[in-house]
Each structure stands twice: as C-alpha cells, then as structure tokens.
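Only a single protein chain was left out; the remaining protein chains are all shown in position.
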Amino acid sequence: MSKIGVFICHCGENISATVDVARVAEAAGQIEGVAFSTDYKYMCSDPGQTMIKQAIKEKGLTGVVVGSCSPRMHEPTFRKACQEAGLNPFMCEMANLREHCSWVHDKSEATTQKAIDLVRTLVEKVKLNKPLYSIKVPVTKTALVIGGGIAGIQASLDIANAGHQVILVERDPSIGGHMSQLSETFPTLDCSQCILTPRMVEVAQHPNIKLMTYAELEKLEGSIGSFKATIRKKAKSIDEDLCNGCGTCTTKCPTKKIPSEFNTGLGMRTAIYVPFPQAVPNKPVIDKENCSYYQKGKCKVCEKVCPTGAIRFDQEDELVELEVGAVVIATGFDIMQPSGFPEYGYGKYKDVITGLQFERLASASGPTLGEIRRPSDGKIPEKIVFVACAGSRDPAKGIPYCSKICCMYTAKHAMLYQHKVHHGKSYIFYMDIRAAGKNYEEFVRRAIVEDEVNYIRGRVSKIYEENGKLIVKGVDTLSSAKPVEIEADMVVLASAAVANPGAEALAQKMHVSYDSYNFFSEAHPKLKPVETNTAGIFLAGACQAPKDIPETVSQASGAASKVIILFSKDELSRDPLIAVVNRSPAPVFSTCVGCFMCASACPYQAIGEELITNRQGKVIKKVAKVNPGLCQGCGTCVAFCRSKSIDIQGYSNEQMCAEVIALLNHE
Amino acid sequence: MTEFEPKIIAFVCNWCTYAGADLTGTSRIKYAQNVKIIRFPCTGRIDFMLLLKSFGEGADGIIVSGCHPNDCHYTSGNFHARRRWIMFRGLLDMLGIDVRRIQYSWVSAAEGSKWADIVNSTVNTIRELGPYTEYEKVAGYLEKEANQ
Amino acid sequence: MDKEDLSFKVRQDTGVNVRECYQCGKCTAGCPVGERMDLRPSVIMRMLQSGDRASEEEILRSNSIWLCLTCETCYSRCPMELDIPKVFDYLREKSYAEGKVNSQSSDIVTFHKSFLNAVERNGRLHEMSLILDYKIHSGNLFQDIALAPEMYSKGKLHLLPEHIKDKKGFARLFKDQFKKRKS
Partner (left out) sequence: MKIGFYPGCSLTGSSREYNESLLAIAKEAGIELVEINDWNCCGATAAHNLNKELSLSLPARNLAIAEFEEMDELVVPCAACFNRLVMTQHELAEKEELKKIISEKLQMPLKNEIRILNVLQFLEKHIVPCLDLLVKSPLEFDVACYYGCLLVRPQNVMKSERFEDPMSMDTIMQKLGANPIDWPFKTECCGAGFSISKTEIVGELSGKIVRNATDRGAKAIVVACPMCHSNLDMRRSAIDNYLNMKMDIPVIYITQAIALAMGLSPRQAGIQRHFVPVNLTVNR
C-alpha cells in the first residue's frame, strides 16, 4: 500500500494568484493512497525542501508529488531532496501547475479543477513508479570543436591548455573565419590579423589539438560523455605530409580568374590555392569545380612543378570516426546577401558593396593593399555613403532582429575611410546608434566629432546610378524629415548578420534546437547561455546570435570551461529512463517472441539478441535485449512491440494508462 | 444551459512540445483549460492503443504533438509516430471515430504561441463535434485486443 | 489607445497601427513629392502617434495629404509594411468631410470634385466637361487654354459627352455620399 506525499507550491503568487492552492492540497489529501498533503509559499526554498524531507521521514512516504513549476525547471531539485531523505529520487514526480496551468489560465473554478486533475494524474503515476538507479557512463576526455573561427580557436586553446585532447574541424581550407577577413577592429583599431594569426599558429602547433581543415561533421551519435562523431575529410588532392607549402603550384596554376571567397569576390585566386597568405595550415587545396584537369581532363601543371610530388588527383573524401565526450559548436555566421534589396541596386551597381567587402578593401592584405578604391574603376571615392540596418530590423525583408555589430563596424568603416582619404566626405544613414560596450560610445563620438563623419538619422529609400554617380535618396528625420539626396562614388551596405546556410542541417544532425532564423538555441536565455538542450553540446560565438569579437571570445571560453568541468569527472551518471525487455521465471523466460521489430525501429542500434539456454546449453529461446549504454529512452521500440514485452522505465505502459484514466475520471 | 466543456488529453514529447507549452506559460499566453498534458519522452513512444484507451475512458478529443520533422531529439521517433498515425487513421474509421477528434501537430520548444493556438482551435473543433459517446464500442475493441 | 485619438480611428478604418512605425523615414525618403510637403509622411505618422489634438488638427489641415500622389512607393518599401497611402485616403476623406482642406490644395480638391461631378452627370468621364467644370470652380480660366484645341484636333476631345443608360441605378451610388460635408 503506497503512501504518497503531495506538496503544492504557491510559487510566491505565481500559482496561488489563479489557483486555489489550499483546495488543491485538500483535494489531493482525499485521493486514495495519499498519506500527506500540504501547500507552501516556496517549495523549492530551503524550508520547503525540509518540509518534504521531514514528511518523508515522519510519514514514511513511498512516493512524492510536487505540484509547482515545470519539471524542466526543478525536477532535479526535488528528486535530490527526496534522495537526501532516503527516498529513491525516481519516486518523485512533478505536476506542472505553473507553466501549464496558473500562467495560462485566468483565476477560476476550472483552473483550480485542472490543477487538481494534474496532481491526481501524477499521484496515480507515482504509485506505479519503481525505484531506479542511474546509469554510469565513462567520460571520453576528448572534445570536438566545430568551426575554426575565433570562437573555435579560443575554445580549442582553452580546452587543450587544460590538458584535454581537442579535435578542431573546419569546413574551409584554413582556420581563421571572418575575423581573418577584417581590417582593423573596433574600438581600438588594432589590426585583426595581427592579433589573430598568432592564435592560429598556436592552434596548429598545440600538442593537444588535432586540426582537421576542409572537413565537415557527417554524423553525431551517442550522448554526453561518449559521442561518436563521423567527420568527412574532403579530398584536398594533395598529400599534406609531403607538401611543404612552397607555393610553386599556386603561382604556376593557369586557372587564375576565380573570384576569391576570402576577398569576397573583390580579388581572384587560382584553382589550386591557399585562401590567404597567413592561412593555417599553409598548404593548398585543389578546387575541383574550377580545376581544368578535373573539368577537362588535362593540365596537371601543379603536379609537374611540385618539387615534392605531393599532388594527388586520385585522392578521395575520407570518413573518420571519432570518440568524443563533448562538442562545442562554433560555426559562426554569414552576412545576408543584399540582393534582397532591389531598391539599393546591389549586384547591379559594382560600387554598391557590403560591409564585409569594405573590410577587404580597407585591409592591408586585401586586393587594393588597403587603399580605398571603388570596384568599378579603381577610383578613390570622394564621397562615400554607409547604409546601416541593410536588412536588419526590417520585418519586410524577414529579419526583425538587430544584427548588433553593424553600428560599430560602420562607425569604424567611416573612420578608416576618413583616415585614408583625408579630403573625402563620408555619410552614415542610421536609425539608432547602438554602441553599448566598453569604450564603444566613445568610439562613435570620436568618429562624429574628430573624424567628421556625417551621421544622418533616416533610412535610404533608393539608390540608382546616374552618369557615374550613385544617387542615394535618403532622409534626415531629425530636421522635419527633410529628404536628402547624395551623389556618392561608393555605397557600403551594412548587410544583416544571418545564420550560416548549413546551420539548420547541422543542428538536425546533432539534435540541438535552433530558432526561426536558424541560429542555435541556448538551453536557457539567461542562466544557460552556452549550453544547448542536448547535454554535452555547447555553443560558442555567432552561431547562437550575432556577436562581436569580445563577446564571442568570452562565450568561447565559457563553453570551454563547461567542457573542462565535464572532463573533470571520470564517469557521469545518466537517467535510467531506458527500455527493458521483461523477464519472467521459466519456462516462459520472457513474453518476447523474438520478432525484433523493436531492433528495426531503434534509432540507436541499442537492441541486440539474447539466447536463453537450458542447463545443457541448448538454445531454447531467442529474445531481444537492450544495451543500457546505447539506449537513450525514446521508447519507439515500446510502441512497436506487439507482445508488450518491452517497456520504458519511468514511462511504462502501466503508468501511462494510469495517467490517462486518472486524468479523465474525476467526477 | 452551459456550454459543453470537452475533455481533451494532449500526448506531447518532452523535448519540443512540452518545452513549447512551458514557453506558452512563461510568455503568459492564455488558453482554454480543457486540455491537459501527459508527458512522453518522444511521440515515437506513443502507443496508439493509448489513444483508443483515452476515448474508451471518455475523452472527447486528443492532441498528439512532438518535434518538427528532422528536429526529433531521438533522430527519428517522430517519423515512426507519423507513419503509425497514418495507419491508425484507418482504424479510427473502422471504429467510427471522427478523425477530427485527434489533432496531430508539431510544436517546437520555441513555438509558445503556436501551442496556445492549437489548444484553442482544437477545443473549438471538439465543441462543434460535441461529446464523444460511443466508448463501449472502443472498450469492446480494446478487450478483444487484450485477449489476443 | 484612447478612442478619441485620431490614430485609433485610423486603425479602425484602415487596420494600420501607427504605433508600429519606428520613424526610419524610408517613406519620406522615397516620396516623389516629399520635398514639397509641409508635413512629410513619416512626420504625419509621428504626429499620429503623439495623440495630441493640436497635431491631429494640423494633419487634417495640411497640404501634404492632398499632395500625396498615392503612388504607393512608401508602402512598397516600408520595413514595417504599413499601408500609408490607405491612412492618407482616410485623412483626406476626413479633412474634406470636416471642411478642413488646406487652401493651397483647394485646386486639387476642386479638380477631384469636378471629376466626380462629371462622372455623376454622365456615368463616364467627359474630359471636356471636366476641364470646363474645373475651370469654373478653380478660376484658372486660362490654364491649358492652348492644350484643348490641339487635343480636339487630334481627336482626343469629344464636344458631347457619352452617357450611360442605367442613370437611375447609377445615381443611387452617389446618393448621400457628400452630405457629411460642412460648407
């Protein structure tokens, strides 16, 4: 005979404001098998927990139901409390009276009645709960970091320096990410590559870091502590051990007119190429789509000139399987192609460019060696217009959010322009200046006051070309919305920061959730900003939302420390809410008929065979057996089993039925 | 005369819809009291016999909701659920249960308002359909199932 | 929103919630007649947000609402997809009904009225009568005097109007339409 304790929480006023908690506790007391029932202002508080512990001891409770917030919030808290009082933690269940009741309904009889129903349902369930013992999993102390931008670099270095193994996977031929494309960085105007490249080299040389460039995640299985990752190493068509990075091949390659991704199409590269001089690793790859050998079957110039004979045309993609204990996603962001802006003529007029393209123009390593020259005719622009919020804060273009970094980099762009073109005039059309950050506001003021950048508050409606000039039709909303028309030589659009094109697919491979803009979702907006809702997978940088460098670096270190904390233990305990095949005494052994429908349905290949033999060792019966190490407890097998021989601990058929019945029969 | 208040059970998965419904709460979006949630690890876990059971026990309507396609926390549970749901519809016809009494949907952890909409629209649909009365039929069927 | 606010009435009639406007000014920036307006589109949206009676009066008496060409450029580019032309339609109708038409716009309104008169009379627009009616009411007797003969010579003007047959049914459409107007 079970003795259940029911504890109803007011959650301050959050529940008690719309639910008559006293009545809920009272009604719960009437339920058969309930030995104790009460309500209290804050069940999660110390006194609240003590109240539960005492009741368990004094009343000898066999099960506990806490009617309070969502189990996703406090289930661990209360289960721990029960454990401390000597009750098996899995004998404690929570009725969600806040998120699913008091917060979504108005104060009324029906609301209180619903609360009572929810509590009764869980009481009936907990009656059927069985003590469970968590499963121990060993921790593989190797971290997988996906993305080799500043976020991935920082996370890798931190984890590696803590003495753990790191595998850093980068999609492109070199690490460095967007930061390596930037000219100077706000608010200090120090050269981006000067501060980044040492870190890149450190990564390459670190004994604990295994670098895999030109590679992508193919598959991720398993769970926290013991993931199995499959990486696709795309064929670089060179033997990395033989190649010494002399660069002869890249200089000799006849196919020279390929728009360079690194220079955002403003410069050219060859078919066999190193994306940029400081690339890490500084070894080339062959771009098959553009290589005349792969396309037309002849050329092989690189092979002829290579002093070490490192070219491998027959090289194929390679799939590598890795055991890792944790994953850090640091895949960064992309910028919205302003082709969504017919009124601004991007793609139509050569001299309308994006902010990232301007970075390359301003960069000493860029196509113009740092001189601001417009793409169309190489002329130095006398008048330049910057358009902030090009795509951002623009629901009509599908991006209602603020990209956060544009205000600062646009101020920086204008500043750099003024420093390089002294007689030039620069204008920035903006809606608001968002410069919250250490020394940010001061930076913007400097641009306005000292560098005489002209800020005009208003959006641009149209940009068109008329005899060699770009006519920018804007407005000054701060002087009775006077229309402003500027004849500019060049226009820079601060195009919105968006999620990487591959983000959605990647999220699905790893089963982490993502928002409607395909940015990865953190586990809690405030208290778990680097965790995902999948244990053991963490977030760093702009893959979670637009971020500037300082923020990215701090989040990366945050993610790294989470990994290090995880690796500080040798084994983890996992919830035992997994599938089991029933066993019964001879001669039945199990109701399982060995059809293995379950095995075919299992997404984790967690179900194998078990042979039941008699004393003579003769096989009498073949039944299914769940491998507790692999089973994740989804329960798909349960729904498939026709003989009802397999069940999920904690979500058993019996328990679910009890819930259904309890929920429906209240009169 | 008071309006018919349907009894509706929601079978939802722990990772997407349950969290989505939590978000509805945190965003203080109001919806009808008629729907009560039972938490499952995954829609793949849901044995559709449980749905019949619910009708047998006097439910007027049911919501089944989990992760969007490809977003399943367990890779493919929601696909299995979908396939079984399609087979299950046939059975519903056989038992003369109006398919509209079951709302099959996807609600992610980020779709708090969508959850509220689904609840309210389902409640309205069921109100129009009126109470479900033929439990005996279902109960009978379930017994047969059990005895096999 | 106060039920007395003009913004409230605007929302009721047009479904446009002026609070959604965040004053980026893109509407004004692209407006073909923005330069000439006394109150530019974005300013009018701002004044509507204020809920200030004096501003509302100013809007209804403004020249801008009549200068608007309803070319829909503002609407097509508004980041918030606010139907500003629809708002202006409402403001014009109200301004006209309450006899608050700005003096500088009188010729525009006169033209519109003459146009409708011509239509009311014949069911179809007879350009000759339109021009005559307009000249009489606006007083610009000599404007376009050069144009008419050439139009006539090119067969673009008929001396006699075409009439539609169902005059009664058609008249019904105009019944009571302009009673509201104070004179």
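Just so it is clear, A, B and C label the chains in written order, and each chain counts residues from 1 on its own.
We adopt the following convention: a residue touches a chain if its C-beta (ideal position, glycine included) is under 8 Å from a C-beta of that chain, and two chains touch if they have at least 3 such contacts.
Worth saying up front: this structure is predicted, and the values here are computed from it rather than measured.
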Using the touch definition from the header, name the shown chains in contact with the chain that isn't displayed. A, C
Taking the full complex into account, find the residue in A:E84, A:E261 or A:E343 that is in contact with the omitted chain. A:E343
Applying the definition given at the start, please give the residues of subunit A touching the unseen chain. 342-343, 345, 348, 462, 464-467
Note that subunit C touches the chain not displayed via residues 13, 32-33, 36, 66-67, 69-73, 75-76, 81, 83, 85, 89-90, 92-93, 96, 107-113, 115-116, 119, 123-127, 131, 134, 138, 143-144, 146-147, 150-151, 154-158, 162, 164-166, 169-170, 172-174, 177-178
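Operating definition for what follows: only the chains that are shown with their structure count from here on.
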Distance from the mean Cα position of subunit C to that of subunit A, given in whole angstrom: 53
Report, in whole Å, the distance between the mean C-alpha point of subunit B and the mean C-alpha point of subunit C. 54
Taking each chain's centre as the mean position of its Cα atoms, how many Å separate subunit A from subunit B? 30
Subunit A contacts subunit B in the complex at 70-72, 96, 98-100, 103-106, 108, 110-111, 113-114, 117-118, 121, 507-508, 511, 513, 515-516, 521, 533-534, 577, 601, 603-604, 632-636, 638-640, 648, 651, 653, 656-657, 659-661, 663-665
Touching residues of subunit C toward subunit A in the complex: what are they? 22-31, 34-35, 40-43, 73, 77-81
Give the list of subunit B residues in touch with subunit A in this complex. 5, 7, 9, 15-16, 18-19, 21-22, 24-26, 28-31, 33, 36-42, 44-48, 50, 53-54, 57-59, 70-77, 80-81, 84, 108-110, 116
